[in-house]
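Quick one: the structure is below, and I'll ask about it shortly.
In this view, the complex is presented without one of its protein chains, the others remaining in place.
Right after this comes chain A.
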Amino acid sequence: MPGRGVGGRHVRLPGSEGVSRVSDDAVQVRDVVVRYGATTAVDEVSLTVPRGRVLALLGHNGAGKTSLLQVCEGFRPADAGECRVLGLDPIEDHDELMPRLGIMLQSGGIYPWATAGEILRLFASFSANPLDPEMLIDRLGLRKFERTRFRRLSGGEQQRLSLAIALVGRPELVFLDEPTAGMDTEARHTTWQLIEELTDDGVSVLLTTHLLDEAEKLADDVVIMRAGRVAATGTPAELTAAAGIDLLEVRAEAGLQPRSAHFSAEEKTPGEYVITGRLDAAALAEALAWFATAGAQVTAVNSRRRTLEDVYLALTADNKAGVSR
């Protein structure tokens, strides 16, 4: 799909007012602040979702993901900063914008006493060219619950219906707040497949998640949020690469002190060494050679690629508390 170059994604525009120009990006957020009383839930966050791409906002509960999404959806104003969605102001241009968006809330928003089928058909009737509700009902495995009232659906079933509602109007851009929360494994994979189809068809996606595999699987770009701020941003590959690509685990006798200018080593537990750094072939050879030279009895060598999880845990470990929303 048409993706914009890496260089275009995190450019800070000269002059913070520059954002109001007509833009080709699906979402532009600049220095947005959201406060609840004395608590700052979102603290000067900037991000861009280029058209046709998937951006995942990744973070613990309370990192500020939903608050930021609510600003983009026009549900609340930003206390500072600017937000443009499809080139429009989410609050001032609300009525013009809404038909072009698909919104999936984290919970609620649906008549508890209406049936799944009634609700989906209601939302379909709001659009001039809706998707076939029957197709969505089948795709999302809702056929059995078509005549079940919303309040009687399980959490995962409610989520699936909520996703169907977000998609039924053939939107250009969808906001998915924790799209697979409460879903079983099968529903999660169905949902992932749907989201991949969306982007294949040119829909832009901004989603929040606290699931690393979800971000890694779906996202073109990941923004890791911690306590209301952006902790890291990049493609999943960039994020995993940036921290120092690989890990080498070596098991030998305890008390050795491997040392080199090309890698760093740490004895995690007695006899278990973790070698990190930019481990190209030469550096790997040097590390193993060090153990050989030292006359160590190496009993196991294991190399492992860093995952987004490692990056995420490293970035978020020092502040798990976050803020209350």
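The definition used in the following text is that a contact is a pair of C-beta atoms (placed from the backbone, for glycine too) under 8 Å apart; a residue touches a chain by one contact, two chains touch by 3 or more; residues count from 1.
One rule holds in what follows: contacts and distances are computed from a predicted model.
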Choices "Transport permease protein", "Circularly permuted ATP-grasp type 2 domain-containing protein", "Signal recognition particle protein" or "Fe-S cluster assembly protein SufD" - which one is the UniProt name of the chain not shown: "Transport permease protein"
Touch criterion as defined above, residue of A:A38, A:A128, A:A261 or A:A292 at the omitted chain: A:A128
Residue, one of A:D24, A:E92 or A:E197, that touches the chain absent here: A:E197
Chain A residues that touch the omitted chain in the full complex: 73-75, 94-95, 98-101, 103, 105, 107-114, 118, 121-123, 125-129, 131, 135, 167, 169-172, 197-198, 200-203
